[in-house]
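As you look at this complex, bear in mind that one protein chain is not there, while each of the others sits in place.
For clarity, chains are labelled A, B and C in written order, and residue numbers in each chain start from 1.
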Amino acid sequence: MRVHVKLFAILRDRAGTGELSLHLHDGETVGGAVSALAQQHTSMADFLPRVAYAVNREYVNASTILHDGDELALIPPVSGGLDA
Amino acid sequence: MRVHVKLFAILRDRAGTGELSLHLHDGETVGGAVSALAQQHTSMADFLPRVAYAVNREYVNASTILHDGDELALIPPVSGGLDA
Amino acid sequence: MPEDWIAILESPLPTSRALDFVTDPRAGGINIFLGTTREETSTGGKQLLALDYEAYPEMALSQMKALAQRAREHWPILKLALLHRIGRVDLAEPSVVIAVSTPHRKESFEACRFLIDELKKDIAIWKKEVWSDGSGTWVHPHSS
Partner (left out) sequence: MPEDWIAILESPLPTSRALDFVTDPRAGGINIFLGTTREETSTGGKQLLALDYEAYPEMALSQMKALAQRAREHWPILKLALLHRIGRVDLAEPSVVIAVSTPHRKESFEACRFLIDELKKDIAIWKKEVWSDGSGTWVHPHSS
């Protein structure tokens, strides 16, 4: 199956793109997808443990099963856009 | 001596004017001036016990001695100009 | 105090100019408060049309300046605008505009809140409620 990956902020800079397409085995989890990304894009690897995950714009955890056509977003810690 | 009296809000409405001139004996106090006003302008009499006093734009109390040319303002309780 | 704009005005309050006045590259937060005339129905069924404000301007201005100074002693205020309107203020229009800029957001809220709470307590400005039947009622705390 194919999953659309969205990258933001530091991850987008490191990957050099804001969108990726991932080919995965059917039944793969979010955690499995992120492991695959870490291997294919080593520039992101050290930051990936700090991100949260959203599938189709809802927060999920690493054990969530992905489906063909899902939008998987990797959400870096947010700064809130404001001074302290 | 002569003292200039300034009236505001409900007192101004009751007196029908915002400014009065009071003739007083030398050495008269603020309290004495207010008593004289209550007698000359009975429409204000019942409200006068609730006002604060300012002489030349500084708060004073009733025992303050007045001087010729002083500006005596009678300050009704303020609403602050705003909703609660 | 060149960084304070403190005024009593007879015309509609210039909120945008107050914001421009307090805008500052040293600021991370700006808080603005507007006190506006709220519609009201009396127990007798009258509608509030407007509020009519009257000031002892010389005294009120010096009180407002002293209040701004007190706020500056408590918070790192960069710029401050404290504007009060007098005369008739229609429904939904502001009678007071306070704008404060500070390095961090928390301070801007606290300082602005302090200024409006204190302004309400003891400034020589009075308001009269103007009702749909033509009557007017001066608002004095604790009056009947």
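In the analysis below, a residue touches a chain if its C-beta (ideal position, glycine included) is under 8 Å from a C-beta of that chain, and two chains touch if they have at least 3 such contacts.
All values derive from a computational prediction rather than experimental measurement.
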For the chain left off this view, which of C:Arg38, C:Arg70 or C:Lys121 is in contact with it? C:Arg38
Where subunit C meets the chain that is not shown, the residues are 15-16, 19, 23-39, 91-92, 94, 101, 103, 105, 108-109, 112-113, 116
Considering the entire assembly, which residues of subunit A contact the chain that has been omitted? 6, 8-10, 12-13, 50, 54, 57, 73, 75-83
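Here is the rule we go by: only the chains that are shown with their structure count from here on.
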Just the number, please: Cα centre separation of subunit A and subunit B in whole Å. 74
Would you give the residues of subunit A that are in contact with at least 2 other chains, written as numbers and ranges? none
